[in-house]
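Below is the structure I would like to discuss, written out as structure tokens.
Heads up, one of the protein chains got dropped from this complex, but the rest are sitting where they should.
Coming up: chain A.
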Amino acid sequence: MSAPSPSPVKTGPAPAARPPSRERGPGRARGLKRRYGHPAFFLFPLPALVLYVIFFAIPTVQAFQYAVTNWDGYSAEYDSVGLDNFRQLAGGDDLFSNAMTNSLKFMLVVVVFQTLFSLVLASMLTRNSRSSTLLRAVFFLPTILSSVSVAFVWKFIYDPNFGLANRALESVGLDALTSSYLGDDGKAIYFLALTQIWFHTGQMMVIFIAGLQQIPRELYEAAAIDGVSRWQRFRHVTWPMIAPATGIVIAYTTIQSFKAFDLVLGLGGNPPQGSLDILSTRIYTSFANSEFGYAAAESIVFMALIALVTVIQRRTVKLTQSGA
């Protein structure tokens, strides 16, 4: 056995202070404690971590496993089908492609108009006056309702014979604009989007108000001194300064619109007709149809789509705001 080679001798000066992780003994322990607090604090995230692993991490991993099987959700036996489920989704499933198109249309309309309306409302109600506070509460009210209640209310607004919408149009002589709303295959998804916008605009308005109230008044005063127009003030001061709020609103609205599940079932029944079928309801239908493996494959595509849309949106928002 050869003797161990001598370790190189350090000739340079010793470092003045080592990082805490290299320390030893009670001194290091005190350093750790000072830096991170008592180690028992690490136990606090444990319940959340356990719940996250059980209800999110495991099901997500399982989804990948089920997606390559034809498991029906209850049998002990199943076959591996490789990528067949994904091939079917890619080219041979009109119902899935219809749901994906509907989801994208729905998301686009909801994200654009919900963001726009909530920003307009927030701009008008930023001041903490009594009337603003009252109006904020009024606009926020739909958010606290359950999806089922909202669906119930809007079912009666949209009813072609007794509903509020057609009656209002008829009372002002706009009979030509009356519609069967959710029964109109070409427009049903937009009427669903309208309900979603009504439901959540107040919630997004609150986020924008918080963002607007953070903008220093000096910036507006400087803009006023420079003699800028209202539009220029919005474009060059407000819009860049509310970038974080806009990012949150858009990302949240996107995910919220993809998750609009109970509202769709409330308005369109279970399963909803094709014109109201979005990806979340399509996955649920596959699940109810005892196609657990296929539903898992649909879920993975859905997950990838949400990630892709979110990334594109964030980049778009960054680009518009950096160019402002």
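Here, a residue touches a chain if its C-beta (ideal position, glycine included) is under 8 Å from a C-beta of that chain, and two chains touch if they have at least 3 such contacts; residues count from 1.
Convention: contacts and distances are computed from a predicted model.
Participant: Choose one: "Protein-methionine-sulfoxide reductase catalytic subunit MsrP", "Cytochrome c maturation protein CcmE", "Thiazole synthase" or "Probable sugar-binding periplasmic protein". The correct choice is the protein name in UniProt for the chain not shown.
Facilitator: For the chain not displayed, UniProt's protein name is "Probable sugar-binding periplasmic protein".
Participant: Touching the left-out chain: which of A:F139, A:F258 or A:Y294?
Facilitator: Of the listed residues, the one touching the omitted chain is A:Y294.
Participant: Which parts of chain A are in contact with the chain that was left out?
Facilitator: So the residues of chain A touching the missing chain come out as 24-26, 28-29, 32, 36, 39-40, 42-43, 49, 53-54, 57-59, 61-62, 65-66, 69, 71-78, 88, 92-95, 155, 158-163, 166, 178-185, 265, 268-274, 284-285, 287-292, 294.
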